[in-house]
Every structure is written in structure tokens, then in C-alpha cells.
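A single protein chain has been omitted from the complex, and every remaining protein chain is retained in its original position.
Chain nomenclature is as follows: A, B and C, assigned in order of appearance, with residue numbering initiated at 1 for each chain independently.
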Amino acid sequence: MKKCTRNEAIFLIATEDRKGLLSIISSFFYEHNFNIIKCQQYSDLVENKYFMRIRIDLADMTITRQHLEESFDGLAKKLQLDYTINYTADVKKVAVMVSKTSHCLYDLLMHYSEGELDCEIPLIISNHPDLELVADRFQIPYYCFPMLPGKKAEQEAQVTNLLKKHHIDLVVMARYMQVLSDDFISLYPNRIINIHHAFLPAFQGGNPYQRAWERGVKMIGATAHYATADLDEGPIIEQDVERINHENTPDELKNIGKDIERRVLTRAVTAHLEHRIITAGRRTIVFPR
Amino acid sequence: MKKCTRNEAIFLIATEDRKGLLSIISSFFYEHNFNIIKCQQYSDLVENKYFMRIRIDLADMTITRQHLEESFDGLAKKLQLDYTINYTADVKKVAVMVSKTSHCLYDLLMHYSEGELDCEIPLIISNHPDLELVADRFQIPYYCFPMLPGKKAEQEAQVTNLLKKHHIDLVVMARYMQVLSDDFISLYPNRIINIHHAFLPAFQGGNPYQRAWERGVKMIGATAHYATADLDEGPIIEQDVERINHENTPDELKNIGKDIERRVLTRAVTAHLEHRIITAGRRTIVFPR
Amino acid sequence: MKKCTRNEAIFLIATEDRKGLLSIISSFFYEHNFNIIKCQQYSDLVENKYFMRIRIDLADMTITRQHLEESFDGLAKKLQLDYTINYTADVKKVAVMVSKTSHCLYDLLMHYSEGELDCEIPLIISNHPDLELVADRFQIPYYCFPMLPGKKAEQEAQVTNLLKKHHIDLVVMARYMQVLSDDFISLYPNRIINIHHAFLPAFQGGNPYQRAWERGVKMIGATAHYATADLDEGPIIEQDVERINHENTPDELKNIGKDIERRVLTRAVTAHLEHRIITAGRRTIVFPR
Partner (left out) sequence: MKKCTRNEAIFLIATEDRKGLLSIISSFFYEHNFNIIKCQQYSDLVENKYFMRIRIDLADMTITRQHLEESFDGLAKKLQLDYTINYTADVKKVAVMVSKTSHCLYDLLMHYSEGELDCEIPLIISNHPDLELVADRFQIPYYCFPMLPGKKAEQEAQVTNLLKKHHIDLVVMARYMQVLSDDFISLYPNRIINIHHAFLPAFQGGNPYQRAWERGVKMIGATAHYATADLDEGPIIEQDVERINHENTPDELKNIGKDIERRVLTRAVTAHLEHRIITAGRRTIVFPR
């Protein structure tokens, strides 16, 4: 289901802000004879931090990956850059976790089938058997690990073993209705995306649509964020809202919310897979396409 | 600055939901030979409540207002209707309260000057002298009652005396940075509109833009609501949001927020003046135009 | 895949505007002991037309459908009402027509699988074999009628025979890339919904995304409309847009447009299935939910 046919390396860089960074880093690539397809920067003047996303064309690369990486690492050490290198040729492996609700799963699989998600989805994991039918429709293996009382650690061990075995890069919680333990989360820092069915920080916790109805808000929303130990407090990747009115019952809010959740989660996963996100504390830098 | 040239009566009705209400009420007007310009209803099935807004053409009225009112009151008593009758010929008097920030005031006065607000604004009240210049530009009397330490009751007495003297129907807090006392608010139930510079219930209280920046939200908003004793908890009339990105500093959020606050407050005031709002507990029914 | 469990009749009514219509019609239902769940009206003062949608609870119906229909028809004759009666118990049959592009088809089937479309989809029809896989995934029969040169009439005859055989109520052209003949369209007046991949009336005809790029617009859109003999000129049901920027290539516009097309078409089909649309010349009245 790989969409990207370009052969690129995408560097995500964070460092302290100072003069000359753009000149030095862009010159590095010029001297190594690379074409910069796109370079995006952001100076956080509040925290004096510098962030950069740089896409390099590898089509006419004359050196090896290893050579490129070693050379860049030399520069990074000198400049004290935090960075990752991501190759579009290395397709990311994504596991989707679900419970009983299928709408976000369907939306992901639909975009995946259309070639709009640049990844492989080798498996779907659930704590319930209900959505096996959906997985079957898209010919994706479905693993069900029920959550038995007092057996959370065991269940999570089964899940994480499976994730490791499949070399999963990104975990997407597409309405997986279990709180992951800190241990689980620490295995995938900034690599677990969750969808919360409210416009955070409003309506944290359960039953957001019911509470939105009771409060009489005029718009409802959804929020995709990286999972952290602190529930609903992870760095926000994407949000969206839709206008509602007094006639909408709590049930209708839930239905309207489904379409918001779908698109918010799919957009967040897309941004992650396109290597457009850098996390900085509780905030994310999401470079536009 | 009166915009409306139609001669209408607008009935806002709330009662317990049951069969036949629409038939009985619409027949009342038909039998009295009135033309119904528009009839909007809403059945709240959760609380079993019925709400109706009905616009009656008075152009060819053959009976007196008093006769109409007495006849309708008879029906209302029989059906146990809560209701108000609002005549478009009776232009509402609006007082705008401000502190030092002018953007919402300007937007209201601009729409007022354009004939887009169906009201009279006989005065602007502030606890600071700063915005007298703006009032002067639009030739509206400006009253300044400074808030001295320990003298809140006295200041509010001055304000409410002035409001009474001018027979004010609606008070608009266009960034008036004082919490009104319960006594003040109880004089104008559902007739004081406040603008909060955040998407409630997120970021209640002070400094919402700074806190939105720190939390890293991807949209910011504003909320217009009726003032109640419980600050930021009043029934919401209108909300809107705008997409932001990681580059926006807290100061820029404040500036982006200004345009959201402007339009949200102006829309809420417009809805009130067009008699499109019924309040039900913490919720509002805002009938569309 | 039926979603609706309420037992309702929905009347869609159009007539000349005059006094008393609401009273007379609502009284009809009251006298026959029906509960009106919702009544929506619209007076087109420009053309002096009156439109009404009225939802009647049939849960405690004491008379037969036939009796109800005959009684109402008597009233309708007297008042010269154009009307349709739609029963939520009679699930509508929908045929989806496609060519090679799957995104709108997937979105419809996803919502259908989720129980969000109140209909049955007994078949998918195409002029190409490509999307049989998608139909298979959702276990829906797929019929392929290739369009051979000079054989348009024959192909359409095959299609319309199949539609008749299956008692199809609504035809959805989910990116079916053939112009239907006038004969075909006249079989299903206001019952064929097409999606055009542009914000009509801008960019009628082919290649809208390329032309949008060349013109340098800052938003692109999609339009769902009833098919009429005049291509891209049918009554518009729903439109939406998305903000784009200078960086988006024509190909990216096409991809952004896919999500707009998906939601616009699905919303239009939903509105039709919920009996919320009355067509009046080139305009549609789409009553809100």
C-alpha cells in the first residue's frame, strides 16, 4: 500500500536557536551534492529552540546511506543537533489497536486501500473479537487479546511481544478503550497516536458527548495526540470541530463526532508517516505538507 | 440605527411537550387572521420540553396589541406556556460595557453604523477612560465609573442606575474586565451577554491564550454566553474557532483571537436582538435565522 | 444495514404560499391523533411558494396506511398540495454507479457498514471491472457493463433493466465517468445524485483540479447535485470546500479533493435518504436534520 515513489531522506532536527544554522546545514547538503526538495524551519523565540525539517532527494545519490549518516552525524555532534533520518524507501509498519467501535478503523483502512497512507499495516489488535470481520474484509490479520480482570500486565505483554515481532514503528489507537500502562507507552515514545473524542482540553475523560450536550456547547470536536503516561495530556497533533445546534441529541452528537474523529485521526497518522512532526515538551511542531 | 422595517410580533414559547401544540397554537393565529411568517419548533425529547418561535405579520392587524396580548394570554394559561412577545417596532436599547480593549466595541459599532444591528445604543459604560475616543467617533455618550478598591457595590449602583434611567433592555460586556455581582446579574437575567476569549469549557478563567499556547492546541476559539452568577458557566449562545499552528506565539494567538471574539460577540448580540434565543437551564435554543 | 428504528411517516409538501397552511395541515394530524415529531417550513417569498416537511410518529397508529393516505389526499386536493409520503419502515434501495475511482464508493460503503446510511445497497454497477474487489469486500454484487463505442443506448438499457428489476429508488453516481442520456435521467427525476469534483458553478466540465491550480484559487471544493439533462446544471444538494495553498500541486489538489468529494456525496445521499430534500426548479430546499 506504499504510496510514495520518491526516493527521499527526511531529516527532523531540533536544537538551540542561534545564528547560522540554516546556512551551515543547507550548505552541508549542497557540498554533498544533494538537492533540497523542501526545507522548513521554525524558531521558537519563547523557548529559544530551533526546529527544522529538510527533505533531500536521493535519486542521484553518489554516496552510501552509511556515508551520509556518518557525515551528518559529525555535523550534528558539532552543532549539538537532536535529529532523526527517515527514508521514504523504508516503509513504516503500523499496528492499529481497536475495541468494539469500527468507524476510525474503517477510515484508516479505506485511506490505506486507496494508497493514501504511506505505510504497511501488518496487523490489527483488539481486546474484543467484534471487529475481526472488518479486518477480514481488508485481508489484515486480526489478533484478539481479551483484557481479563487483574491480568492487564499479561495482556500488554502479549501485545507488545507481537508489536516487537512485527517490528512495528507506529501504534494507532483507533478507539482502543483501554488505558495503556506507563511501561507500554515508554516502549513507543511519541510513536503511539490516540484519538480523543472531544476538543481537548475541554471534556477530558469519559462521556464527552453527553457532557458537551449538557453544557450546551455550539461546536464539538476531536483531538489526536501522542499517548503519554498522563491520560489525555499528551502532545496534540491535530484537532477539528463541527458546528452543532440545540436540536442535536447526545446520540446525534456521537454520530457527528464519528466523522470528526475519523478525519482527525487519519490526518494525524498521515502527518506522522510523512515525518512532519517534531515533539517539544507538551507541544508538537507539525510542518505543513 | 434601526434596521427592521417589517412590523412583526415574535413569540418565544416554552412548555411541556405534548400532542397538538403546533396545531392549537398555529390555529390561534389563523383564527385571529394573522399571517405566520415563520414558525420554528424544537422538541427536547431528553427533557420532554417544547420550544417554539413564531413570527406574526402585524401589517394588516385589525385588533389592538392589548387585545392580541389578552387573547394569547388566555391560551397560554390554558396550555401552561411560558412566553414572551416581542414587537419589532419596539427597538431594543443596548448598553455596551468595556474596559480598555476596543476590538469588540469597534466591531459592534461598525455593524451598528451599517444598520446591521436592530437596536439603539444610547450609551457606553466603562471602568476606564481609555475608550472615550472610540465612543466619540460614533457620537455615543460615554460614561466612566472607575472601580475603586472596596467600592464595587457603589460603582455597580452607579452603573445600574444609569441602565435603569435609560430603560436598557440588553447589556453587552464587550471585554468588560470586571466580574459582575450576583445582584447586578439578577437585575438582567438572560439579558447580559459576555464574551469569553476561549472555547469554553476549555480554558476557563484568565490568560486563555497563554494557556492555549502552553497546551499546544491546534485551534483557538471564543464563546459568547449569558452572564450568570457562576463565572464562565452561563448558557452559551455562540462559539467559533480558528486553526492555528506551532509558529503562532501567545501574542499572535491573542491577535487571531481578537477577530474570533469580534464575530462571536456580534453574532450573539444579533441573535438576541432578533429574538431567536430561548434559554433552558444551562443550554440555549438558538433558532436559525 | 437499516439504521432507523423509529416508525415514522415523513411528508414533503410544496404549494403556493398563503395564510393558514400550517394551522390546517398540523390540525389534520392532530385530529387524526398523530404526534408530530418535527415540522419544518419554508416560505419562499421571492416565488411565493410554501414548503413543508412533517414527521409523524406511527408508533401508536390506530388507522391503516391506506386510510391515512386517502384522508391526506383529500386534504391535499382541497389545498392543491404537491406531496410525497415516505415511511421509514420502507427501506430505500440504492444502486451505486462507479467507473475506476474508488474513494467515493469506499466512503459510502464504510458509512453503510456502520449503519449510518438508512438504505439497502443491493448492487454496484460499473462500466469497468476495476472495482469489483471493493464490492466483494463488502459482499455486494457487482455488475460490469462496458461502454462500447456506439453502444451507449444498449449499455444504458442493460443498466436500467437491472435497476428496474431491483426496484431501485435512488441512483448514486459515485464518480461514474459517463454522461447519462436524457432518457435514462427521465426515468429517475430527482433520484440520481452525482458528485462533481469542483465548487460549481466554478470549473464546470473536465479537469477541474488542474484548472483550479492554473487559476490560483485558494480553496477547492466539490458539489453533489441531482443529475439533469444539462450536465453540471442540476439542482445542488451539498457543497463543501477546503483551503489550499500555493505549494499544492495539481496532483495534491486531486488528493485533497478526494476527501471533500467523499463527505459531500455521503452527506447528500444521507439528506436524500432522510427525506429532507424538496426540489424547486434549479434550487433545492434541504431541511436541516
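One rule holds for everything that comes next: a residue touches a chain if its C-beta (ideal position, glycine included) is under 8 Å from a C-beta of that chain, and two chains touch if they have at least 3 such contacts.
None of the values given here were measured: they were computed from a predicted structure.
Residue-level contact of chain B with the missing chain is found at 102-103, 106-107, 110, 113-114, 116, 134, 137-138, 245, 247-248, 252, 255, 258-259, 263, 288-289. Contact between chain C and the unshown chain involves residues 42, 44-46, 199-203, 213-219, 221, 235-241, 245-247, 249-250, 282-286, 288. One chain is missing from the display, and on chain A it is touched by residues 19-20, 22-24, 26-27, 29-31, 33, 35-39, 41, 43, 288.
Basically, only the chains that are shown with their structure count from here on.
In this structure chain A contacts its sequence twin chain B using mostly the same residue numbers, the overlap exceeding half.
Chain geometry summary: the mean Cα position of chain B and that of chain C are 38 Å apart. Chain contacts: chain C has residues 288 touching two or more partner chains.
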